[in-house]
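Structure first, commentary second.
Here is subunit A:
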Amino acid sequence: MTAMSTINVAFFDFFAAITIISAVLMVTRRNVVHSAIFLITALLGTAGIFLQLEAEFLFAVQIILYVGGIMVLFLFVIMLVNLDVSLHQLQFNRQKWVATILAIALGAEFLLAFRRGGSLIRFAAPGAGMMQPNTELVGEAIFSNYMLPFELASILLLVAMIGAVILAKRRI
Partner candidate 1 sequence: MPDDAPEKDRPLAPVGGSAEPPEGTPKDAAAGSPAAEMKETAKPPAPAAPTASATPAGTKPAAPAARPAVPAAPKEPAIKPLPLDNELVQRMKSRFGAAIQEAWLDRKQSIIVVARGLLAEVARSCRDDEEFDMLTDLTAVDWPKREKRFDVVLNLYSFARNERLRIKAMAGENESIPSLCAVWPAANWMEREVFDMFGIVFEGHPNLQRILMPDEWEGYPLRKDYDILRQDTAWVRENLGIESGQ
Partner candidate 2 sequence: MSTFNNLLPYLWPVIFGVVIVAVLPLLAGYVVLLERKVMADMQARLGPMRVGPHGLLQPIADALKLLLKEDIIPENADHFLFWIAPLISVTAALVAYAAIPFGPGFQIADLNIGLLFILAVSSLGIYGIVLGGWASNSHYSLMGALRSAAQLVSYETAAGLALISALLLGSSLSMRALVMAQQKMGLWFIFCVPIGFFIYFVGSIAETNRAPFDLPEAESELVAGYMTEYSGFRWAIYFLAEYANMIVVAGIATTLFLGGWLRPFASFHAHIPGTGVEILDLLPSLLFLGVAGYCVWLAPRQPVAVQKLFMLAVAGFCLLLAGVLGWSLAVPEFLPAVHGGFWFLAKIFVYIYGFLWVRFTFPRYRFDQLMSLGWHFLIPLALANLVGVAVGIVLHLSLGWGLFPSLLLTTLLTLAVAIFLVWGKERHARLAALPSDGA
């Protein structure tokens, strides 16, 4: 069992490292397409963490929707619009050092809070559905307990979509 958990931790570290490094690279790349690629790897790393948490359904949805769908459209737009301009622009403004220091400070604060007050934070216990197909669980949760929020979210998205169509289409 310990061997299993070691492997688990190793996988987690691996995916977390991928996610963080890609995220940093994504922000710092000058070429927009490269940034998009690092965003994709960051999303893939997140998907890996889902998998490592045995949430296969979320893993699959993450990849299908974000990586396979949204990011493809993202790249599509980037290539279509051809943002060469960004290559010749200043990437960060003068406050970048202030921002870095603040970010580090915030990170240190979080670290301190976790170390000192870890006992105050309650993590949810692992679900009983571990090692079971959790697709059904997700489905049941969405369509029973969380029916109303789910439908509200759907309507919100529908409204957004119709709005986008109306804005984009000059003549209906």
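Behind the choice of candidates: all candidates are chains of the complex that A comes from, given by their letters.
The definition used in the following text is that a contact is a pair of C-beta atoms (placed from the backbone, for glycine too) under 8 Å apart; a residue touches a chain by one contact, two chains touch by 3 or more; residues count from 1.
All of these numbers come straight from a predicted model, not from anything done at the bench.
Undergrad: Out of the listed chains 1 or 2, which is the one touching subunit A within the complex?
TA: Here, the candidate touching subunit A is 2.
Undergrad: Under the stated contact criterion, what part of subunit A meets candidate 2 in this complex?
TA: Checking each residue of subunit A against candidate 2 gives 3, 33, 37, 40, 56-57, 59-61, 63-64, 67-69, 72-73, 75-76, 79-80, 133, 135, 171.
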